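Just one protein chain is left out here, and the rest sit where they should.
Chain naming follows the written order as A, B and C, and within any one chain the residues start at number 1.
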Amino acid sequence: MNGVPLGAYVGLGLFMFTTGVIGVIVRKSPIVIFMCIELMLNSVNLTFLAFARYQMHAPSSSSEQVQRSMMAGQMMVIFVMAVAAAEVAVGLGIIMAIFRLRDNVDIDEMNLLRG
Amino acid sequence: MNQTIGGVPITPELMLFGVIGGAAALCAVGVVAFNNAVRSALCLVVNFFLLAVLYFTLNAEMLGITQVVVYTGAIMVLFLFVVMLLNLGGSKMLHEKPDPKKFVGILLGCALFVILGAQILPQLMQVKPMELTPELAKYGGPQAVGRTLFTEYAYPFEAVSVLLLIGIVGSILLAKRRI
Amino acid sequence: MADFVQHLHPAWQALIRVICFVLPSFLLVPMVIWWERRLLAWMQDRIGPNRVGNITFSRSSHLIPSILKGKKFRLFGLMQPMADFAKLIFKEDITPTAVDRLIYFIAPALALFPALAIGATVPWGPFPWITPVADVNIGILYIMAVSSFGVYGIVLAGYASDNKFSLMGGLRSSAQLISYELAMGMSLACIVMSTGSLKPSAMVTAQSAPLWGLDYPPFNLIQNWNVLTPYGLVAAIIFGICMIAENNRPPFDLPEAENELVAGYHTEYSSVKFATFFMAEYLGMVVYGIILSTVFLGGWHLLPIRFDWMATNYKNAGDIWNLLDTLNGSSLLAPVWVILKTCCVASTYIWIRGTLPRLRYDQLMSLGWKSLLPFATANLVVVAIWIVASKVASPLIGWVAVLISAFILFGLYKAINRLNTKNRPNLASRTITMVDTP
Partner (left out) sequence: MNYESIWLVLLFPILGFLLQAMLGSRIEKALGRRVLGGLAVLPIVLSFAVGLVITLGTKAGSSHVSTLGYWINAGGLSVPFEFVVDPLSMTMVLIITGVGALIHLYATGYMNEDKEYARFFTYMNLFIASMLILVLGGNLLLLYVGWEGVGLCSYLLIGFWYKDMANAKAANKAFIVNRIGDWGLSLALMLIVAFLLSSHADIAGGRYLSYDTMLPALQHGLAGHAGLATAIALLLFVGAAGKSAQFPLYIWLPDAMAGPTPVSALIHAATMVTSGVVLLNRMHVVFEMSPVASAIVCVIGAFTALFAALIAFGQSDIKKVLAYSTVSQLGFMFIACGAGAYWAGMFHVTTHAFFKALLFLGAGAVIHAMAHNQDMRNYGNLRKYLPITFWTMVIGTLAICAVGIPGVFGFAGMYSKEAILGGALANTHAQINGVQLGQIAGWVGLGVAALTSIYMTRLTCLTFLGTEERWRSIPAQHAEHHAPDHEEGDATEARHVLDENHTPHEVPISMWLPLVILAVLSIGGGYFLANGNAFESWLYPAGLPVLGKVSTEPSGIPLAMYSMIAAIGGIVLGLAFYLKGLPKNQGFDESKWSVLRRAERDQFGYDHALTVAAIEGGGDISRGLWKWVDVGLIDGIVQGLGTVSGAAGQLLKRWQTGYIRLYALMMLLGLIGLIGFFALEIQKGVR
């Protein structure tokens, strides 16, 4: 994809991130909020990979440092995926437990922890 | 082919990206905008799938396929499963009434987009990817990823595996009625 | 022909590749449907569809050429699927009012999609210019990724129908597919490890090596088909079971269990949409059959015999061996062998359907999580041990190590099982004996 500048990928990532942020604030259903968080994580993943592929000040693509940083971007994405998976497992468990307890998952009614 | 958009010449590749990226962005909006949780989830699935395609365009094929396996194959199915188990889809749809928070949230979100975008994007618009040399083309393959993951990143990898194990145990504890 | 194809524009090449994959699979579907009905009928001591397609020409009509007059052509009911298809197409397409329309419409398409796409990395023969559709080095992962899409069609169909039976079917399906995908991935990982590649075509090539890695007679006369190796056999069995579950075929057809859920996820579907689900199931059968035969059954080789080795070592009859070698693996007949193997796998599907009763939901879950997954994981360990031992020492020592480790793992499994069941004496009484022995 030689014709696509880095800004396009980062812009898409930024847009998705913003959408996720808005979703977290706007939506009431915890599951959708969760999805929005996933959206944010993925936008970050996209940016990571884009930056790994488009190294701005790289001297040449064969230098070892460049290759290491290319791998670093991918590794970060892998770890984000793993963490997201763990997070989803636990988060959905929590939502299930709450639903079982209250038969309702409106996030605005989960306000017991208040001052 | 002398047309430009924001100083970038329009090429077939850019148009392809525009189609995929635009669809992904639309799906992202759909996640937030759909009132129905199942449709949100569906939008998210499509979004993730398109992201995987974008990963392929970035030569990260291993991660693209992992994205599909992990996100669309596992995480989103879990989401759907829970949405359906709790039957949050149709009849129990939450009543979302108009709320000042909504307005403020959208406004602030847009502000975030504008501020960050104005700061970052102009500089990046001219950045071209590195030349795809043969050894560079291998960097997204399973061999390169695996080798790096098990040598240089072995400790983080182990840490993440422990995290996943803890996640499994935690979710079982949370979800079981009686242990 | 190879040159001709290679000189075309890449887009044309891609189209040819796709057609070369999709068309045979599609053509196989009606055959398999007919074969299933006939085979089941035979197993159940009845006749089955044998009429459609039989043509008996009139003795007296002038329109019939004289040679055909009074002649009978029997097609053994082969046209039955066509008739069924015509019936389904021309039926009224009912859409219930309360459904979630968008999802209701895309669900059948989503169900068909993985069945069509999953085989894209599987080769039909040693013809890299035409098959597989994409010979990428993440082939197996691609199979896993696409097969994980299979759940969406069913789940969304179940959800969109606004019918509690459909919803239950969809729920069951999602749980079932997630559970069995794990064991499936594990069993494929064994082969990936022993082959050292994620490419299906590389796996086929690797299977023509000497049996068990032992390069002396009689082992080097036999090809190292994965199903012939101990761990490969275990992986193949696990993969086969998971494949049936992924495909929602009996005995794992809980999403459409008719005596509990009417018709499960496709209760509200009729006409073409139902036909799509139906086709997805049988296409899935065919494609999974192709994958199984590629990964475990030696791919495009007919027999697991290394004629090429014989050709180089028994020169006095070299031509015969060379001919046999060509017939066995590298002629244009190779796709036929693949299809033959696929048909065998499909027959096994049908056989299992005709033999085993449907599992209960908890049995399904415990089979997937408590038996298949541990076995597949243990198998993975065994493969790892084999690789290390054979790399460090020799393949023979590797097999000794495999034997020992398998025994140890089995002993551990037994011990843990005993510990687990020790404190829960009612576990045995939970299983229901199907047949009372007098």
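Operating definition for what follows: a residue touches a chain if its C-beta (ideal position, glycine included) is under 8 Å from a C-beta of that chain, and two chains touch if they have at least 3 such contacts.
Quantities reported herein were computed from a predicted structural model and do not represent experimental measurements.
Enquirer: Using the contact definition given at the top, list the shown chains touched by the missing chain.
Expert: A, B
Enquirer: Given the contact definition stated above, which residue among B:Leu112, B:Met125 or B:Leu163 touches the chain not shown here?
Expert: B:Leu112
Enquirer: Which residue among B:Val104, B:Ala137 or B:Leu173 touches the omitted chain?
Expert: B:Val104
Enquirer: So which bits of chain A touch the chain we can't see?
Expert: Residues 21, 24-26, 28, 33, 107-108, 110-115 of chain A touch the chain that is not shown.
Enquirer: Spell out the interface residues on chain B facing the chain that's missing from view.
Expert: 101, 104-105, 108-109, 111-112, 115-116, 118-119
Here is the rule we go by: only the chains that are shown with their structure count from here on.
Enquirer: Name the shape of the chain contact graph, picking from line, ring, star, complete and other.
Expert: line
Enquirer: Which chain pair shares more contacting C-beta pairs: B-C, or A-B?
Expert: Of B-C and A-B, it is A-B that has more C-beta pairs in contact.
Enquirer: From the mean C-alpha coordinate of chain A to that of chain C, what's the distance rounded to whole Å?
Expert: The separation of the two C-alpha centroids amounts to 35 Å.
Enquirer: If you average the CA atoms of chain A and of chain B, how many Å lie between those two points?
Expert: 6
Enquirer: Note the residues in chain A that touch 2 or more other chains, in rising order.
Expert: Within chain A, no residue contacts more than one other chain.
Enquirer: Two or more other chains in contact with one residue: find those residues in chain B.
Expert: Residue numbers touching two or more other chains: 62, 66, 74, 78, 85.
Enquirer: Which chain A residues qualify as touching chain B in the complex?
Expert: For chain A paired with chain B, touching residues are 1-12, 14-16, 18-23, 25-29, 31-32, 34-36, 38-39, 42, 45-46, 49-50, 52-56, 58, 61-62, 66-68, 70-71, 74-75, 77-79, 81-90, 92-97, 99-100, 105-106.
Enquirer: Looking at the complex, which residues from chain B come into contact with chain C?
Expert: 36, 38-39, 42, 45, 61-62, 65-66, 68-69, 72-74, 77-78, 80-81, 84-85, 87, 89-90, 141-143
Enquirer: Quick check on the complex: what are the chain C residues that touch chain B?
Expert: Interface residues on the chain C side: 100, 102-103, 136-138, 141-142, 144-146, 148-149, 151-152, 155-156, 158-159, 162, 167, 170-171, 174-175, 177-178, 181, 198.
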